[in-house]
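With one protein chain removed, the remaining protein chains of the complex are shown where they sit.
Then we have subunit A:
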Amino acid sequence: MFILAEMKNVTRIPPELFNLHLNDAIAGELNNKLANKVVLNVGLCIALYDIVSLQESFIIPGDGASHTRVNFRFIVFRPFIEEILTGKIRSCSQEGVHVTLGFFEDILIPPTALQHPSKFNETEQAWVWEYDTGDGSKHDLFMDSGEIIRFRVIAENFTETCPAGPTNIQESSEGNENKVPYTLTGSINEPGLGLLTWWDN
């Protein structure tokens, strides 16, 4: 579920950080810049893994800071398609089951990818798997929030969330609030997937 991504950047070290060792200062700046951010088509950045190479630093006229070209590797959360992950149910809604991993929350299991047959229980606000016990009767298995769930990743989606341009700030700022940069789609319609308690025995 985690990968390493190699990136390069020109890192600006402001003068107040000149007391630090250059590597530490650069590591700090890179972590400030990327930690807990989604990079388009790369994934959710977690933390700096290592610095691969540093080139000479230079100073630009009119700016007291030093600029250093750096190649580095970052730990990125990016599960591959078909990977099996375990998370917790955050909530259920008509759109499906929302799952969280704690550090990553934008996972949705749509109704079509739930165990068959499932239906949404309005009063409990939970999805229910109507498990056929084989003798004609049904056993309702509820998917309550907080339960541990195992699912397969079947799709990922990156959305560009650029800052709004000056012309139509009002319209797009509303639209931007709902934009999620990186979402995963999960599926549990296979034996073994779903709530861990379903498969205990």
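Here, a contact is a pair of C-beta atoms (placed from the backbone, for glycine too) under 8 Å apart; a residue touches a chain by one contact, two chains touch by 3 or more; residues count from 1.
Basically, contacts and distances are computed from a predicted model.
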Absent chain [UniProt protein name; select from "Ferritin", "ER membrane protein complex subunit 6", "DNA-directed RNA polymerase III subunit RPC9" or "Multifunctional methyltransferase subunit TRM112 homolog A"]: "DNA-directed RNA polymerase III subunit RPC9"
Absent-chain contact - pick from A:Gln55, A:Thr86, A:Thr112 or A:Gln125: A:Thr86
Contact footprint on subunit A, counting only the chain that is left out: 1-9, 24, 28, 31-33, 35-37, 39, 41-43, 46-47, 49, 71, 73, 75, 77-78, 80, 82-84, 86, 101-103, 152, 190-193, 197, 199-200
